[in-house]
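Please read through the structure below; I'll follow up with questions.
Here the complex is missing one protein chain, while the rest keep their positions.
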Amino acid sequence: MTIAVIYGGTRQNGNTEILTEQAVQGLDVERIYLKDYQIQPVKDQRHTRDGFQEINDDYNLIIDRVLRHDILVFSTPIYWYSMSGIMKNFIDRWSQTLRDPKYPDFKARMSAKQAYVITVGGDEPYLKGLPLIRQFEYIFDFIGIPFAGYILGNGNKPGEIFQDKEALFAASQLQKKLNHHAEQV
Amino acid sequence: MTIAVIYGGTRQNGNTEILTEQAVQGLDVERIYLKDYQIQPVKDQRHTRDGFQEINDDYNLIIDRVLRHDILVFSTPIYWYSMSGIMKNFIDRWSQTLRDPKYPDFKARMSAKQAYVITVGGDEPYLKGLPLIRQFEYIFDFIGIPFAGYILGNGNKPGEIFQDKEALFAASQLQKKLNHHAEQV
Amino acid sequence: MTIAVIYGGTRQNGNTEILTEQAVQGLDVERIYLKDYQIQPVKDQRHTRDGFQEINDDYNLIIDRVLRHDILVFSTPIYWYSMSGIMKNFIDRWSQTLRDPKYPDFKARMSAKQAYVITVGGDEPYLKGLPLIRQFEYIFDFIGIPFAGYILGNGNKPGEIFQDKEALFAASQLQKKLNHHAEQV
Partner (left out) sequence: MTIAVIYGGTRQNGNTEILTEQAVQGLDVERIYLKDYQIQPVKDQRHTRDGFQEINDDYNLIIDRVLRHDILVFSTPIYWYSMSGIMKNFIDRWSQTLRDPKYPDFKARMSAKQAYVITVGGDEPYLKGLPLIRQFEYIFDFIGIPFAGYILGNGNKPGEIFQDKEALFAASQLQKKLNHHAEQV
């Protein structure tokens, strides 16, 4: 089984990235930094005569990379009590892929995966990060991916996540689990 | 008192827009359609030496229009159990404005307003729209705007919102309240 | 189809009761006032050798009455951001009934029903009542009853619910729906 990390952060080595790297330490993972790509917002054309129009950006490239893996780690800082806008735009586009004849089995392929969420925030994330977890719960439920687990971390200034011992421990536990998955064919 | 509607939808005359227009019927409101503007995602530069770098897009233009009004109506369809990506990108940029010397009193000015949320979704919005309401609760709390009320509506195909009698009634009640506000100096 | 209202309030003619009575106006419903009965808290004996021990109180009487109906309306004031303790004790006892040989098909019978929730609170119920709705969502999901809808109302002092026009309208809409159900065989 192989692992992709989808990074929604917009700075390098942010707290969320640090925590995520603890969880994938020593593992062979594909890292997708959404900030390095152009992803247009979805246009809701579900009900127009011609349906969704192809958008000429990096989205399909990324979704192709995502689809190759068995385990997806969604790693996003908490921005305004939810995922970053760039990660939201990425997920919003799934509405288009669900109707894209080039991806006839999108939902089926997604639902064969497992998803984890890693997220760090600076304003009481253990409470105020919970709506984000709930949102992912509904997202994964809709697309059919089992929600295998999440880690909430507390951090604001660069490196502050190293103070959050519970989050670091949870990352080390997740690392063991992912390592175990990675060894399975 | 004056009213701005901030539209996060990406199609014209979507259900959320229809419902919102019921709530502002006959009132003099400024409508801001985020889909018609270029708003770059925030870049988290809070901790870089030079801080946030100016971004050359339509964001400041829009925030200037928003700041002129006393009542803000955030109107967004539910995309993947949260606000649309374009509305999220708009709000994410507040992090920059909060530190922008050109807007020294951004938080104070925002906190003098009142906010409403109108949102429509097609997948059990009365349950699965709740994390979005919670997110707005935290957002408004952080920026200091009283959360004056929200309307959740049920609709998917164009016009389906007209079936949701409770949402329409709530919109008519909100219209009265907004009308009352509008008449105040 | 027949309807039971399960009342969790502890005063007569409280706001929740008033609102609920609007929703069942003119209908033939069975009203169960939990406050008028003795219901012991559950004792978690799932893992003891002899399992749950029979409790000599009014619970079985009530669950028998509940089981006779097709539509259940759970009507509870919001106490401390959740259902009243007496309603919680009633629901906690379901754990026992699920393992009670006298009710071999408890879950199957429950899952053939439909559930509504009506709840009124005085401290921003439209926001702070949402965890209660979520809790019912999980409860109904576990026992298999479709969550057919809910009404949140705002009220504190006796009769204050009459100020909440949206809640009253929602109750009148629910009355139509229940009336329609009641007419079905």
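Each chain carries a letter (A, B and C) given by its place in the written order, and its residues are counted from 1.
By our rule, a contact is a pair of C-beta atoms (placed from the backbone, for glycine too) under 8 Å apart; a residue touches a chain by one contact, two chains touch by 3 or more.
Note that the coordinates shown come from a computational prediction; the quantities given were computed from them, not determined experimentally.
One chain is not displayed; in the complete assembly it touches the shown chains A, C. Of C:Tyr79, C:Phe106 or C:Tyr126, it is C:Tyr79 that touches the chain left out of the display. Although one chain is not displayed, its contacts with subunit A can still be listed: residues 126-127, 130, 133-134, 137, 147, 149-150, 165-166, 169-170, 173. Listed by residue number, the positions of subunit C touching the unshown chain are 9-11, 14, 35, 41-45, 47-48, 77, 79-86, 88-89, 91-92, 94-95, 123, 128, 131-132, 134-135, 138-139, 142, 157-158.
Operating definition for what follows: only the chains that are shown with their structure count from here on.
Viewed as a network of touching protein chains, the structure reduces to a simple linear path.
At the far end from subunit B, in terms of centres built from Cα atoms, lies C.
Where subunit B touches subunit C, the two copies mostly use the same residue numbers: shared numbers make up over half of all numbers in play. Chain centres here are Cα means. That of subunit A falls 25 Å from that of subunit B.
Taking each chain's centre as the average of its CA atoms, subunit A and subunit C sit 38 Å apart. Centre-to-centre separation of subunit B and subunit C, using mean CA positions: 35 Å. Among the residues of subunit C, none is in touch with two or more other chains.
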